[in-house]
Structure formats: structure tokens, C-alpha cells
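All protein chains but one are shown in place.
Residue numbering begins at 1 within each chain, and the chains themselves are lettered A, B and C in the order written.
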Amino acid sequence: MKSAVVVFPGINRERDMAKALELASGVKPHMIWHAETELPDVDVVAVPGGFSYGDYLRCGAIAARAPIMDAIQRHAARGGYVIGVCNGFQILTEAGLLPGALLRNASLKFACKVVRLRVDNAETAFSNAYAAGAVIRNPIAHGEGNYFADAEAVARLEGEGRVVFRYCDAAGETTMAADPNGSLNHIAGILNERGNVLGMMPHPEDFVEPLHGCTEGRGIFDSLVRAVAA
Amino acid sequence: MKARITVMLKNGVLDPQGKAIQGALSSLGFSGVEDVRQGKVIEIELATADADAARRDLDAMCQKLIANTVIETYRIELA
Amino acid sequence: MKARITVMLKNGVLDPQGKAIQGALSSLGFSGVEDVRQGKVIEIELATADADAARRDLDAMCQKLIANTVIETYRIELA
Partner (left out) sequence: MIPNDIKITPELVRDHGLKPDEYQRILDLIGREPTLTELGIFSAMWNEHCSYKSSKKWLKTLPTTGPRVLVGPGENAGVVDIGDGDVVVFKMESHNHPSYIEPYQGAATGVGGILRDVFTMGARPIAAMNALRFGAPDHPRTRHIVNGVVAGVGGYGNSFGVPTVGGEVNFHPRYNGNCLVNAFAAGLAKADGIFLSKAEGIGMPVVYLGSKTGRDGIHGASMASAEFDDNSEEKRPTVQVGDPFSEKLLLEACLELMQTGAVIAIQDMGAAGLTCSAVEMGAKGDLGLELDLDKVPCREPGMTAYEMMLSESQERMLMVLHPEKEAEASAVFRKWGLDFAVVGHTTDTLRFVVRHQGEVMADLPIKDLGDQAPEYDRPWIAPAKPAAIAASETEAPADWNEALLSLIGSPDLSSRRWVVEQYDHFIQGNTIQHPGGDAGVVRVEGSGKGLAFTCDVTPRYVEADPFEGSKQAIAEAWRNLTAVGATPLAVTDNLNFGNPEKPEIMGQFVGAIQGLGEACRALDFPIVSGNVSLYNETNGQAILPTPAIGGVGLLADVSRSVGIGFRQDGDTVILVGD
């Protein structure tokens, strides 16, 4: 699997993402500067987490208008895979690659902790390494992860099985208490219509090695490797 | 020419900041605060003196960057 | 009664947000943007109909909570 990690000014989890992609695929990702207008020939483009442009104005808003975004749009239109994590998710919604928006956490505070996610769709390019309904642990670290979309958009997401990950408790129940940011329907990760673009708030890339104390984020990268090989 | 753009969350989008301010005001003893909404204001200094051109430009700026119309509405005022 | 409070950073205080927006507007091709400052706007719905009382209250709210007068200034408008 060949991949690229996009680097915007202020992004700070690009190294974490690159390490996870390399671990799963055995191939070092290309690091692509936001001012580029072309992508190298890759299967997967990752938009990592961080604070692109300091999260000023709105999270992801300025990055979503960067030159490299046209190339990412074309890559997605060709059916190439795109994964956006945290700030990357915010950037993809701002760029219109995914529906909805991420609002301020309901607590109004930055939240960094381990949460549980239920895999609600295990038949995607990003989740096929998990069992359907599996409960996995992942860290979160964000101040604005509160997923919002209008009723119609949410109904479509739900109807089409495009909610891939949902915040839940150890038993797999989605409860208010298990939801760290107040997202609509406890949504943690969603897919575009075509199924080749995923956005998620949690950071699977920081849970991939035994030394991390948990490797339950690894499946997302393994899923991509499988999907690309298929 | 000076312009002011006000960006507010759409009705129907939850505004936890507004709610928090309302709560804090009431615990500080201010009564009769019925609703609070928080938004952004962006003051822009433009080179042009042509109000129509300015308005067109500002509207384009809002559409392209300053507001996210999925969740926000905006209002433009020229000074 | 509806009131609008605008809170801006004092002149001379660094406004990293305004600076970032200005940069983004210029890379989107908007020319002639000479300065951008970002602030907050807070819309408050008050029970009272007495403008003087409202103004007094709003001023106290700004002093105590809404503005940080070390770095910000505020302006109150009644609708």
C-alpha cells in the first residue's frame, strides 16, 4: 500500500500517522506539503490531526482551501482512499468531502482520554479488520469533535450505514456518559457516499504498538492494506 | 472602507458557549437573562471605497471562507 | 429587549486569528484586504424593557464575565 500524509502548517500528528501507516504497510508514506498541487501515485491519502492554521477562524477551515485540496478531491473522485483523523476529519468536512461539521465539545473543554468505539459497519475499506459490533479502545484529543449535521444528512448517513464508529461504553452501549463531546447519535466516524473517504475524531494512530499499551487502533490501517490489496 | 461581518450559529444548532455564558450570568446573580447566543465578529479594512464592490467581495469571502453555511449564518455591515 | 455585545482585542494586542484570516483571504485571491481583526459577539435577550437598566446590567456583565478587560474592549448595543 502506497500512501501520502498531507502536511499543513500547524498540523502536529503527521509523524504519528506516518509511523502507523508504515507499520501496517511496510512502506514509508510520502509527506506532502500543503502548497503542492499534485499528489504522488498513492493508494491512500491521510489528512492527519493537529491544529492546521492554529484552528483559527474554524477548525480545518483554512486548510480546506489550500492548494493540495484540489488534488485530494481528484484522488477521491478517482476512487482513491482518503482518511482524515481529528483535524483531518474537520478539514474533510470543511472541504465538502464529508457531510456535516464538528462543533465545540459540549463540555467546552479539550478532552484527552481513552474512549471506546463500536464498529457499526465492518464492511468498509477502513474497518474490515474488525468484527461487526466490536468494541475498540482509542485515544481522543480534541476540543471540537462534536459532530453535527442537519436531520436529513444524518438520516442519510444512518440509512446508508455510513456511520462507521460510534462512542460507546464497555458493553457496546451508546450512552451520553460514554460520549466525550456530545456528537449527534454519538457519531465518531463517518464515510462518504462512495465509501472511499473516512473521517473520524479519535486517534487510531496512537494505539498501534504494544508499547502504546493497546493496539486496537491498528485495525484501521490493516483494513486499508487489505482493501488496497483486494 | 471598514466592514463588519457577524457570524452566528444557525437556529437549531446547539450553542453550548451561549448556554454556558447564560448559566454563568445567572450564577453571578444577573436575573432576567432569557437567552444568550455567542458568535464571531470579523472586522475587515478594505482598500476600496466602492460600497457595491466591497459588498460583493465580502459576500464571496463569507461564502468561500469566513462562514460555514452548514452551521452558520452571516451578516455584512459596511461602516 | 435584545442586546448585542461586541468584544474585540484591544489595539496593540496580538490577534493571531485576524492575522491568519487575512493570510487565508489573500491566498484565496482577495486583494485589498488591509487589516482583519476577529472578535466575539454575544447576543442577549433580556426580560426588562427599561433601556437604562439594561445598559447598566450589560455593562456589569461585561466587566464581571463577558470581557477580559486586561486584553479586550467591549461595546454594547441595544436593539
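The criterion applied here is as follows: contacts are C-beta pairs under 8 Å (C-beta built on N, C-alpha and C of every residue); 3 or more make two chains touch, one makes a residue touch a chain.
None of these values were measured; they are calculated from a predicted model.
Chemist: Among the chains included here, which ones are touched by the excluded chain in the whole complex?
Modeler: A, C
Chemist: Per the definition of touch given earlier, which of A:55, A:179 or A:216 contacts the omitted chain?
Modeler: For the chain that is not drawn, the touching residue is A:55.
Chemist: Mind listing the chain C residues that contact the chain we can't see here?
Modeler: Touching the missing chain: residues 9-10, 12-16, 20, 23, 68-71.
Chemist: Footprint of the hidden chain on chain A, which residues?
Modeler: Touch with the absent chain occurs at residues 9-10, 12-13, 15-16, 19-20, 50-51, 53-56, 109-113, 139, 141, 143, 203, 205-206, 208-209, 211-213.
By definition in this document, only the chains that are shown with their structure count from here on.
Chemist: Could you give the separation in Å between the centres of chain A and chain C, each centre being the mean of its C-alpha atoms?
Modeler: Whole-Å distance between the two chain centres: 34.
Chemist: Counting only Cα atoms for the centres, state how far chain B is from chain C in Å.
Modeler: Roughly 10 Å separates the two chain centres.
Chemist: Between chain A and chain B, what is the gap in Å from one C-alpha centre to the other?
Modeler: Between these chains, centre-to-centre, one finds 29 Å.
Chemist: Would you mind listing the residues of chain C that make contact with two or more other chains?
Modeler: Residues 21, 24, 28, 38.
Chemist: Multi-chain contacts in chain A: which residues touch at least two other chains?
Modeler: If we look for residues of chain A contacting two or more partner chains, we find 57, 61-62, 65.
Chemist: Where on chain B does chain C make contact in their complex?
Modeler: That would be residues 6, 8, 18, 21, 24-25, 28, 30-48, 57, 60-61, 64-66 of chain B.
Chemist: Sort out for me which residues of chain C touch chain A in the complex.
Modeler: Contacts found on chain C: 16-17, 20-21, 24, 27-28, 38.
Chemist: Can you name the residues of chain A that touch chain C in the complex?
Modeler: 53-54, 56-57, 61-62, 65
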